[in-house]
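Questions regarding the structure given below will be posed in turn.
Omission of a single protein chain aside, the complex is shown with its protein chains in their original locations.
Each chain carries a letter (A, B, C, D, E, F, G, H and I) given by its place in the written order, and its residues are counted from 1.
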Amino acid sequence: MTREEVTEMVLSAKRLKGLTWKQIHERVSVSTSPVVVTAALLGQMRLEPGEAARAAEMLDLPKEAEILLTEIPYRGSLGEIPPTDPLIYRFYELVMVYGTTWKELIQEEFGDGIMSAIDFDMTLERQPDQKGDRVKLAMSGKFLGYKRY
Amino acid sequence: MTREEVTEMVLSAKRLKGLTWKQIHERVSVSTSPVVVTAALLGQMRLEPGEAARAAEMLDLPKEAEILLTEIPYRGSLGEIPPTDPLIYRFYELVMVYGTTWKELIQEEFGDGIMSAIDFDMTLERQPDQKGDRVKLAMSGKFLGYKRY
Amino acid sequence: MTREEVTEMVLSAKRLKGLTWKQIHERVSVSTSPVVVTAALLGQMRLEPGEAARAAEMLDLPKEAEILLTEIPYRGSLGEIPPTDPLIYRFYELVMVYGTTWKELIQEEFGDGIMSAIDFDMTLERQPDQKGDRVKLAMSGKFLGYKRY
Amino acid sequence: MTREEVTEMVLSAKRLKGLTWKQIHERVSVSTSPVVVTAALLGQMRLEPGEAARAAEMLDLPKEAEILLTEIPYRGSLGEIPPTDPLIYRFYELVMVYGTTWKELIQEEFGDGIMSAIDFDMTLERQPDQKGDRVKLAMSGKFLGYKRY
Amino acid sequence: MTREEVTEMVLSAKRLKGLTWKQIHERVSVSTSPVVVTAALLGQMRLEPGEAARAAEMLDLPKEAEILLTEIPYRGSLGEIPPTDPLIYRFYELVMVYGTTWKELIQEEFGDGIMSAIDFDMTLERQPDQKGDRVKLAMSGKFLGYKRY
Amino acid sequence: MTREEVTEMVLSAKRLKGLTWKQIHERVSVSTSPVVVTAALLGQMRLEPGEAARAAEMLDLPKEAEILLTEIPYRGSLGEIPPTDPLIYRFYELVMVYGTTWKELIQEEFGDGIMSAIDFDMTLERQPDQKGDRVKLAMSGKFLGYKRY
Amino acid sequence: MTREEVTEMVLSAKRLKGLTWKQIHERVSVSTSPVVVTAALLGQMRLEPGEAARAAEMLDLPKEAEILLTEIPYRGSLGEIPPTDPLIYRFYELVMVYGTTWKELIQEEFGDGIMSAIDFDMTLERQPDQKGDRVKLAMSGKFLGYKRY
Amino acid sequence: MTREEVTEMVLSAKRLKGLTWKQIHERVSVSTSPVVVTAALLGQMRLEPGEAARAAEMLDLPKEAEILLTEIPYRGSLGEIPPTDPLIYRFYELVMVYGTTWKELIQEEFGDGIMSAIDFDMTLERQPDQKGDRVKLAMSGKFLGYKRY
Amino acid sequence: MTREEVTEMVLSAKRLKGLTWKQIHERVSVSTSPVVVTAALLGQMRLEPGEAARAAEMLDLPKEAEILLTEIPYRGSLGEIPPTDPLIYRFYELVMVYGTTWKELIQEEFGDGIMSAIDFDMTLERQPDQKGDRVKLAMSGKFLGYKRY
Partner (left out) sequence: MTREEVTEMVLSAKRLKGLTWKQIHERVSVSTSPVVVTAALLGQMRLEPGEAARAAEMLDLPKEAEILLTEIPYRGSLGEIPPTDPLIYRFYELVMVYGTTWKELIQEEFGDGIMSAIDFDMTLERQPDQKGDRVKLAMSGKFLGYKRY
């Protein structure tokens, strides 16, 4: 059984049971962010054993799938790069357009280093707006300075 | 003269005059975000004529460069994809790891559509933290629903 | 079950029952364009639940396929880019040949921004012509101006 | 001298003289569409000798550039595929999303063949709309049937 | 059932029955060229219903395969480009070596346009030669002039 | 001096002197095909010393360019693959669509081997036709059988 | 059944029966080189009917596999280019490092043309050496001169 | 000055002085193979100081070019992969066709390891043959066994 | 059965039996490094017959899988390059950032040649550190000098 097969099982059970990610998140883990839980069920993060057990029960997953959800996955959720899906492509486009600007402004503020994508967290929320609601994505990553040696 | 040549002139003048993006931003436009001003000077956004004039004066740019700064650029700041620079790559990695999660969560909340990368704004700031300061990037884009016709 | 499998089921049922897209469209949804209905059955748009139910009945699709037709798909209909099929390639060629012209003329008329591919609609029709009938494709997308912030 | 150099000369003269494509088109050729004239000046179509002479005079181009504008160019206006510029990318995205739908609907209507990208014309116009004006692009290409032999 | 599966069935039946393309062509259609019949059975052209029926009978193909042979295929016969097979690569090499020469000579003779690959026919024959027989490939495509509009 | 520079010199002289390939061919070599002479001047074949001398005189090329025309070039005339120019792309498309058919039919007739692209010749001519003249391209290459050892 | 499946059957039978390529070669064909026999069983060359019959008997292959071994394969043994396997990559590296040198020296000696990869043979042997035995690969291909026409 | 510029200087001097690689090799180094000397002058190997001095004198190279010829180059002689030049492509094709066969036969004879492309030598010679002379290329590389640790 | 299938069987058995690589290594081979044993079970190295037998027993692998573990694999463990997984990408990034530095420093110290990736060994260990433990990777490869001939 591969992690991709677990992701397909998760999506199929979610579909046939008429569940939402919100409902799954609420049952699986209150202390963890819905971003992490959803990413794990899509094969990009890992769940704690208790979380995996609750997910497996809710989604009727077999034992091996439950264990796989606790394993560290081989990350990378997109079959092709650049992503063909328009929603995901827009984020990719932001990297292409703003990449050098982020580099200049972060390094002017912090010095030589990067924003970690590992010691990292994020929130995703709806921002009401009269001209049409907005998607608000806030990311925060630890600044890691290049070590001199 | 090409926009790439203007970007090189900007970087060279900034370097030789010992300026920071912050100083350039303050002189060029107080009403516009430093992200937009920096992106424009790196060839990814356009400046208003008054802003371009102030930038050209501060950076000793020739007239054609000043006009070019007011033109809409052919966007795309990265010479190669995936980006080889580690700071920029980390953002690219976030798209690969979280792309499908963003799609699931945004579309569950908003329905079929995308987060606009055009009707879009962003802030970038330092988030003090005892374990090491963090880079905070907050993005907000209008949700655009797929039109049915 | 994946969306690709649903697309294969749709094509197989259409073939064995000797149906046309026109007939399918007429049964599935009179208020929606044949472009949208066909695109949805090819895995690129979503159907409303009632439409999906009618499509599933007409094409003998199982329940999970019917639900999948109402889900937002991971868009991108071409297995390889550039497309090897000559009909589709000609559109790709138009983008290569006219891309920069469209950019210049749209932005001269509207300012900095894009033509939306989301708030977008299209019609496709036969244009009778003595020297040989023509394919007429009319696209209309909302102009979205780059936000300054 | 290469055609790319002529395109750069055109863009530079247009910028320094403060001209628009509309003004250039009006002076160069009233009988030809602005799409064709702009595309030719961007290196994708050819001008008639009289048109090239008027363009060269208006834009102060040297003789070899004038002749080059009457030559058939090596077409392909984009330096990289997929195009990194958001305006142009949206058209590319339409090909990816709707490519198979166009194939199905055109071939159901016309039989085996393609829409010509050579015996082809197009108009581009502003479509006023209360919710925001729209870009309207209408393409028409002769249907060419696959020859059986 | 996909067209690729039909191609595999055709090749397997041809192999086990010890048939040649010549024999298949003779039974399937005397009025159509062996190039077209072979290309159709390899998934690149379509057969007329009567031809498909004769092919299906000769090769013991199931009904859905017979219908698929009458459908317009998604063209493109090579899994990878450049083609790894030496026979096919030599043709690809001719395009690379002579591509610009063909462009210059055809356009000098005919003006701005292309040789159609749709209104196109071809013959393939053995040319006896003392120093070793030669493969003779004669192609003829309608010249299509670029439309000015 | 590189061969690409010689090609540019040739194209520039041809343009400014208002010459055609036909005129150049007639002056350079009556015994050699216009295809070979044109290909050589475009950097894909070599000229004999006498031919190169006549070409250099007619086109005012410097001595090193004349010698370069007699050298065996690094072949490959297209800057990018697949070729973006529509005329050249159509030939590329023929390889993609008919590649496997050519393989089947040539090998059924000749056995295991290839059509040589080296011991090869070709003619290109106008084929008058009431429905529009056609481009006729006839290629002939020696069959080379795979050696068994 | 595809040629790739035959290759897998061959490898599996060889493994389970504990055979070497040397043993297989000796049984299949004494008059043909082990290079050819091995390449054929790996899907890159064809066997004569008698050879295929002996191979099929020794390796318990079904009838269709036996016939497939006598068919001309679609050549190209590597799934990805550049090859990831270190042994095969070293040969690829030799082409990258010495490619232009081979071109210069072969063409200085023979004139304009190539070394055939079709009328070609090769031996592979162990060369004893005190500092560590060496692999000796000797290739010989007919020189084919570019035809002038 | 870059190594590519030195290669261009070498080729230009060789051309204008009418030299052959054989003559250059004889003057530069009798003890080293013509393959090594040619490869070095094409930027793929290094020369000993005395050799570089003789080459520089013979080809009128400036001092920095002479030093560059003694430096270890960044290897890789081909601008694009796969190589577009037919002579070089044939070698590339051999790797694609025979790659897996070489792996099987070398590893059956020697065990787990590779043929070194570093502790490697080669000869290139003309092999007279009645049916047309042949190019003979003999390579010998030390077998390097994978270390177990 | 392919090596990829063996790798999947190994991972599945390890998961269901709750084993660690450390436990597997200890049972399979005390004299061989855990790096080699793990790499072999992941399809990148080979095991000795006794090691394979112990691995097969511990992981309930069928006989063919056991034999496959003793065969030399087609190496290359990553499905896509650049690797999408962040842990593996960081190593890839080190090659991009430090590649030219390694070349300069190794060749200044040792002369023209490479560090072997075949006569090579490595250790991987935890390096305790107050600011957070570190991963220590020590590689050692034989220097192989380019042979002059």
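Observations
Definition applied: a contact is a pair of C-beta atoms (placed from the backbone, for glycine too) under 8 Å apart; a residue touches a chain by one contact, two chains touch by 3 or more.
Please read all numbers here as calculations on a predicted model, not as lab measurements.
Here one chain is not drawn; of I:15, I:54, I:103 or I:147, the residue touching it is I:103.
The chain not shown here touches chain A at positions 32-33, 35-36, 45-46, 72, 74, 100, 103, 107, 111-114, 116, 118-122, 144-149. In the full complex, chain H contacts the hidden chain through residues 1-2, 63-64, 67-68, 71, 74-76, 78, 117-118. Hidden from this view is one chain, which touches chain B at 8, 12, 15-16, 80, 83-86.
What we mean here is this: only the chains that are shown with their structure count from here on.
Once the centre of each chain is set as its mean CA position, chain A and chain H turn out to be 50 Å apart. Inter-chain centre distance (chain A to chain D, centres taken as mean C-alpha positions): 41 Å. For chain F, the set of residues touching two or more other chains reads 35, 74-76, 78, 82-86, 93, 96-97, 100, 103, 107, 113-114, 116-118, 120, 122, 144.
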